[in-house]
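For reference, the structure is listed below as structure tokens.
Every protein chain except one is present and positioned as in the full complex.
Here the chain labels run A, B and C in written order, and each chain numbers its own residues starting at 1.
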Amino acid sequence: MLDDLRHAAARRMAGRASARLQLACKRLLSEGAELNGMGAASEIIDRIEDLDDEQLDRFFGWMATALGPDPAAVLRAAQAYAQEPSAAHQITLTAAAAPPRQELLRRMNRRPGGTAAVLRLRRALLARLRERPEHAGQWAAIEADLLHLLTSWFNPGFLQLRRVDWNSPAQFLEKIIHHEAVHAIDGWDDLRRRLLPDRRCFAFVHPQLSDEPLIFVEVALVPEMPAAIAPLIEKGSLPLPPDRFRVAAFYSISNCEPGLRGVSLGNFLIKTVAVQLQRELPQLKRFCTLSPIPGFAPWLLQRPDFASLPGIRRAAVPSLQAAHERLLALTGGELQALQGAALHARLGAEDDQALVRLAAAYLAYASPTPAGDAVARFHLDNGARLERLNLRGNLSPRGLKQSFGVMVNYLYDLDKVEASHDRFRAGEVVRSRELAALL
Amino acid sequence: MLDDLRHAAARRMAGRASARLQLACKRLLSEGAELNGMGAASEIIDRIEDLDDEQLDRFFGWMATALGPDPAAVLRAAQAYAQEPSAAHQITLTAAAAPPRQELLRRMNRRPGGTAAVLRLRRALLARLRERPEHAGQWAAIEADLLHLLTSWFNPGFLQLRRVDWNSPAQFLEKIIHHEAVHAIDGWDDLRRRLLPDRRCFAFVHPQLSDEPLIFVEVALVPEMPAAIAPLIEKGSLPLPPDRFRVAAFYSISNCEPGLRGVSLGNFLIKTVAVQLQRELPQLKRFCTLSPIPGFAPWLLQRPDFASLPGIRRAAVPSLQAAHERLLALTGGELQALQGAALHARLGAEDDQALVRLAAAYLAYASPTPAGDAVARFHLDNGARLERLNLRGNLSPRGLKQSFGVMVNYLYDLDKVEASHDRFRAGEVVRSRELAALL
Amino acid sequence: MLDDLRHAAARRMAGRASARLQLACKRLLSEGAELNGMGAASEIIDRIEDLDDEQLDRFFGWMATALGPDPAAVLRAAQAYAQEPSAAHQITLTAAAAPPRQELLRRMNRRPGGTAAVLRLRRALLARLRERPEHAGQWAAIEADLLHLLTSWFNPGFLQLRRVDWNSPAQFLEKIIHHEAVHAIDGWDDLRRRLLPDRRCFAFVHPQLSDEPLIFVEVALVPEMPAAIAPLIEKGSLPLPPDRFRVAAFYSISNCEPGLRGVSLGNFLIKTVAVQLQRELPQLKRFCTLSPIPGFAPWLLQRPDFASLPGIRRAAVPSLQAAHERLLALTGGELQALQGAALHARLGAEDDQALVRLAAAYLAYASPTPAGDAVARFHLDNGARLERLNLRGNLSPRGLKQSFGVMVNYLYDLDKVEASHDRFRAGEVVRSRELAALL
Partner (left out) sequence: MLDDLRHAAARRMAGRASARLQLACKRLLSEGAELNGMGAASEIIDRIEDLDDEQLDRFFGWMATALGPDPAAVLRAAQAYAQEPSAAHQITLTAAAAPPRQELLRRMNRRPGGTAAVLRLRRALLARLRERPEHAGQWAAIEADLLHLLTSWFNPGFLQLRRVDWNSPAQFLEKIIHHEAVHAIDGWDDLRRRLLPDRRCFAFVHPQLSDEPLIFVEVALVPEMPAAIAPLIEKGSLPLPPDRFRVAAFYSISNCEPGLRGVSLGNFLIKTVAVQLQRELPQLKRFCTLSPIPGFAPWLLQRPDFASLPGIRRAAVPSLQAAHERLLALTGGELQALQGAALHARLGAEDDQALVRLAAAYLAYASPTPAGDAVARFHLDNGARLERLNLRGNLSPRGLKQSFGVMVNYLYDLDKVEASHDRFRAGEVVRSRELAALL
């Protein structure tokens, strides 16, 4: 009973904090606050920081329901516009359909620290949605508005490309170490190796948040398209002299700002970096990636039905089935054994062949579907070509777990990315001859 | 006949150029071009540059009609949302109501040089509208979208305040000279005086256009609230030592980018500068303007009906009429004679009083209406207070012409701007005691 | 008599000011002040500023006599070193021979503002020497020490080359306008033309005085070696596109800091700029000057004895005499008439030839002697080659006055400057074939 009382008190408190915040929001949305309203905006920014989970839930609930467009007004405007699609009607319609929520966020963004506050708000929203997925339906409108606005504010045209090297501020580098998500950086010495002259790192920063990398990519300058990750991230390796650079291999790309989830930055980053490297180093002949295939092992372990892969030729199915069975036989029906280094080390040439063929089919046929490999979908949608599979690309526990050690190169031919992208959207995975032969 | 043929040929050419441009726009709007589509965007940016007037008209016509939202789709979405205002329906509605035109401009903006191109496009639109006002109705939707997007992109939160001084790049200063619209800068020596330590100049720049001032303000640091402009812009004057600074007087504010018309930057600029000066120079006690009243003479010459001024007390009308008649008598019924220096020099104390009273009434009563003085409306809406009238503030031909030489100080009290703004929006002009007494 | 009293009082005052300054100098030279002595140094720097002419004279007199090395100590050290030239004796000798004056200046230089103060001191010394040449003998030792130290401190290795363009700070550009000594810059518009992309300007700055150009050079990028100055400094000319740049012509070089007279910076500047331009613009094929010959007219007007020109071949003398007589005949014995535009305009082809031949002889034979043309001596000593004479190079009043309108190109071939310099020091003027033929 005491608990009940406490709970009720807490709820009242939460209610009050949330009510005050709503009031500040209304003030900021009021007519004059477009230009003034510094106080209201700062209050909102400060108050949001202090909300606990329950208060946040109330606040998001209010934003979702109270700050949408007025249904009756929109309907009137839509009817008028449907009757006569004049400019005047269109303007009325656009205004009526715009959720006040967007205007609120825009006004917050106008204040010093506002952009960062909106990012924090979205981080909080995404975090709450993970914990309380039952709100997803109601809060989706907030999420849609946030994504819309952040996409506009973090427009690549407004971002700055920054070369990251050993001359960069330590606090910037510290964030690089922290956010590297693909091949973890093991402290400052490891980072240092990755910034020597035959490695490059570039980040996008936003002018208002310029001490923060938003996203960064790591590149190895090498003589040939790389087949394995270990040599690229070997701490003790000696740097290659520039006259031997031929290939720029993007081997890692990491987002730093969870509040920007869904805002496309990686594709622009890769292309911008490629253009810049080409200009600086005309000796570079190819731009490619060395990428993991995190979806491959999970897919294969689910015993996929090869015949139902979209676009697969009927004639290709039996050989995939044979490959699959070979691996099942090898592992005594326990395919996950292949995720162990011991068994992997004993693979014979035909086992290898079977594994590669299955990976090729997965990437070539499943990628255009939502169930495809996320990394593949990113690069292929970005206009890259499926270039080469590397059987022993990553024999680390993680690499074996994700894809039985297989890695893949995607090739970026800047003259062809638009066409390849269009073909990918039409359901086709553009592939090299080598891969075509394999399939 | 030959002319007709030529004309027809020109029209065909224009048609073709315009058709190619429309094609590029459609390509940029096509699904994949969100991420790729560099070519299309560059093509649009280049092509727009080359359009002649007729081609521009065609292009704007197409943008106005072809790139609006789909009336039927919006109507469906609005009906669904009216029936059940769920998040899902709201998202559908927002998407359906968003004109593809906005997305096109957003995609242009993502490219290097895109922001500048969109600004040029709006300059062209505004220029064409001046020449062809008959298009205003149709093109209003384009204009609304451009204003909406530019307001978001030139968000004060994204702008940088830059101190302009004699250490600034010459090319930046050259633009200051060129764009000063209130009290023309007569070459580099004049500018130099305006940048000595008792004068300040600040500009907003956008990170992507950082060599360009967007708007700038000039400030005089003086011992007292200034009553006349001449001493502030006197080329040969000696700088005041900093220990005598008490008042920061904003004496000129000029926009540099016609493509940003209607995007509110001036109000933020004044407040940001006031905060910065207060921090740097704690000895400053007041922040005010010394402003022209460009609407005063035109208003008075139209023989206004004082009794119909909104909010005027009935008892105040006769004294205004008397003042007016006094001036009419003085000028033999030809009030414009007062715009000449000769007559002005002969004004007696009571004539002065009459003139000041009329100016006070104009500013205090007409300002809340659209017919009010534009400068007054800017500062009052910005939360400033009507502080003091200065009869012989500007005896230059321009000053006499605009307002019979009268100038006005508006006072910025940062703690009160929000309240004053609210009162102004409610129709009230906040005024000093001195001015209240005058009325 | 009153005057005498006043004079005596002034002298006493001067004596006192000077005595206090000497005291501060002694304090700064005292043992501990190497590390501390901030006070003493600042006092000296401040006091020197305030000295009037008489006080300066006293101070310089004291510096000259009281701050030299101790004759007896030096003699002892020199004798010991002569007897046994050991390291120990050498160190003692070096220390004994070093004037305390140098140490004093070094200690001043260690303080904030010290470098600028030493420069002002030298400016004052040079100015006093102009007015009071009778002191030259005594003060020569101060001057020698100042020159020695400034040469070391304004070491080209410590200077920074700065590109000057329309993006440079206005206050820096203002100094460029002010100090241009060869072809005066007529205000900001003129300067602007000289900074367009087919003109270049570079300055040396010192890290401690970085707002000040020390010396700057102006360069025109042109298709051919220029024959006249007017087109290079024509305000209204249109810039040449970069693909037509073939020749970099140094057309003006000006010192900005009189306190650095005699410190060689110009030669390093020209060479550093040439290297930088070559790197930036590989299409440049030649580096040359277009230079005045300020010594030519004065030399010719003094009716030189051609036979005594050093190194002249006897056979060449008669033709020079004939040329001279031709010009005398043309001007009725009043050669200075040729300094007028009117007569110059009437020169015939043979008159031209006579003038050019005389100029060639002057430059080729007189330059290695102190009586030679100062500009020629600068470039030839710097390793340039005498390349081409341009009869109508500068028809401005100044050009006619200096050299009857003749200008000259010196050619910088960076691979040969060292050899040419050595030959010039040996008395030979390296010349082009064309010039050799003329002689």
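Points to keep in mind about this one:
In this text, contacts are C-beta pairs under 8 Å (C-beta built on N, C-alpha and C of every residue); 3 or more make two chains touch, one makes a residue touch a chain.
Just so it is clear, the structure is predicted and the values come from calculations on it, not from any experiment.
Among the displayed chains, contact with the absent chain in the complete complex occurs for A, C. For the chain left out of this panel, the touching residue among C:Gln22, C:Gln55 or C:Asn109 is C:Asn109. Within the whole complex, the absent chain has one touching residue among C:Phe59, C:Tyr81, C:Phe287 or C:Tyr362, and that is C:Tyr81. Residues 31-39, 64, 68-69, 71-72, 74-75, 77-79, 81-82, 85-88, 90-91, 93-94, 96-99, 106, 109-112, 114-115, 137-141, 144-145, 148, 152-153, 155-158, 160, 207-208, 264, 267-268, 271, 381-383, 417-418, 421-422, 425 are the ones on chain C that touch the missing chain. Hidden from this view is one chain, which touches chain A at 166-171, 173-174, 187-188, 192, 211.
Quick note on the criterion: only the chains that are shown with their structure count from here on.
Of all chains, the one whose mean C-alpha position sits at the greatest distance from that of chain B is C.
Separating the centre of chain A from that of chain B, both taken as means of CA atoms, is a distance of 41 Å.
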